[in-house]
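Every protein chain except one is present and positioned as in the full complex.
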Amino acid sequence: MASTIRVRATSSGETTEVQALIQHPMDSGFVKDAKGEVIPPHFIQELTFEYNGKSVFVADWGAAVSKDPYVKFSFKGGKKGDDLKISWVDNKGATDTATAKIQ
Amino acid sequence: MTIIDNGFSPARRVILKGAGAVALVGLGNIPFSLAPAFAAANDKYPEDAFKAKSEADAIKSLYGKTAEPSDKVRLDAPEIAENGAVVPISVSTTLADVTSIAFLVSENPNALAASYKIPAGTMPSVANRLKMAKTSNVIAIVEAGGKLYSATKEVKVTVGGCGG
Partner (left out) sequence: MRPVIHFASAALALAALAFTAVPSAVAADKPDPVADAKAFRNFFAQKFPKVKLEDFVNGPYSMNEDMHRQWEEKEQFPPYEFSLDMGKEMFSKPFKNGKSYADCFPNKGIGIRQNYPYFDAGEGKVVTLELALNRCREANGEPPFSYVKDEMAALTAYMAFTSRGKPFDIKIPDDPRALEAYQNGKRYFYTRRGQLNFSCATCHVQTPGERIRAEVLAPALGILNAMPIYRSEWSGMGTISRRFTTCNSQIRGVPLNPQDDEYRDLEYYLSYVSNGLPISGPGARP
């Protein structure tokens, strides 16, 4: 089963730019389905990025983050070929993790 | 520094105040598979801030202080969102010692949309995609050197982003 996490990490010498797209409904709990029943909230709460065992970015998300959420940031350092570890946890306790190579 | 008694442990204040580089190393090693549904008393996730309705309450809950507008905070958001469900919004700043960046949408049911922890060594710049229920101010908050700075922009929304 394919991971829900897509990452592009590119190093340009001094800094590494990271873009991530996660497959997740990010249901806000404000939308009703065709039957008129509220679709319960179901969204990623925390998304973390680690390089060399150290956290380089933490996203705390609420239900107002778009479906199939996207985030972009940069950090100093990061070499081509090194690993970047990404994990998320949602409000139902589900998780996913992926490791991406810095290009 | 006033500690706001909102149930959060003082350790969280330390993290947000920028001693984060060390504290966050520990965060990275938490085995997520063991973490229960995040709503439980886990002071990493600012649950109360996300539940706050107004932007003032959310900022107070998240940071315990108020922000002053600064032209050193650059907020990029469209004039008219093509669709309220996916509005690309980004912020960058020339301020130094940035430890946190947050995005709020004042007319959303809960104003706080996202909050980011910026460890030392990470650039103070974030791009994300947010839902906007209707035309609203988007506020970016940057915590730098222990103080809060903000930038605001009105984004018009014609097709609401909450499923309407």
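Worth pointing out:
Labels A and B are assigned to the chains in the order they are written; within every chain, residues are numbered from 1.
One rule holds for everything that comes next: contacts are C-beta pairs under 8 Å (C-beta built on N, C-alpha and C of every residue); 3 or more make two chains touch, one makes a residue touch a chain.
These numbers were taken from a predicted model, which means no experiment stands behind them.
Among the chains on display, the ones the left-out chain touches in the entire complex are A, B. Contacts to the hidden chain, counted on subunit A, fall at residues 2, 6, 8, 19-21, 23, 67-68, 70, 72.
Taking the complete complex into account, residues 78-83, 85-88, 90, 127, 129, 158-159 of subunit B touch the chain not shown.
Going forward, only the chains that are shown with their structure count from here on.
In the complex of the two chains, the subunit A residues touching subunit B come out as 15, 28, 30-32, 45-46, 48, 50, 53-67, 69-77, 87-93, 95, 97. Residues of subunit B touching subunit A in their complex: 24-25, 27-29, 32-33, 35-39, 44-46, 50, 85-87, 90, 105, 108-110, 112-119, 121-123, 125-132, 161-163.
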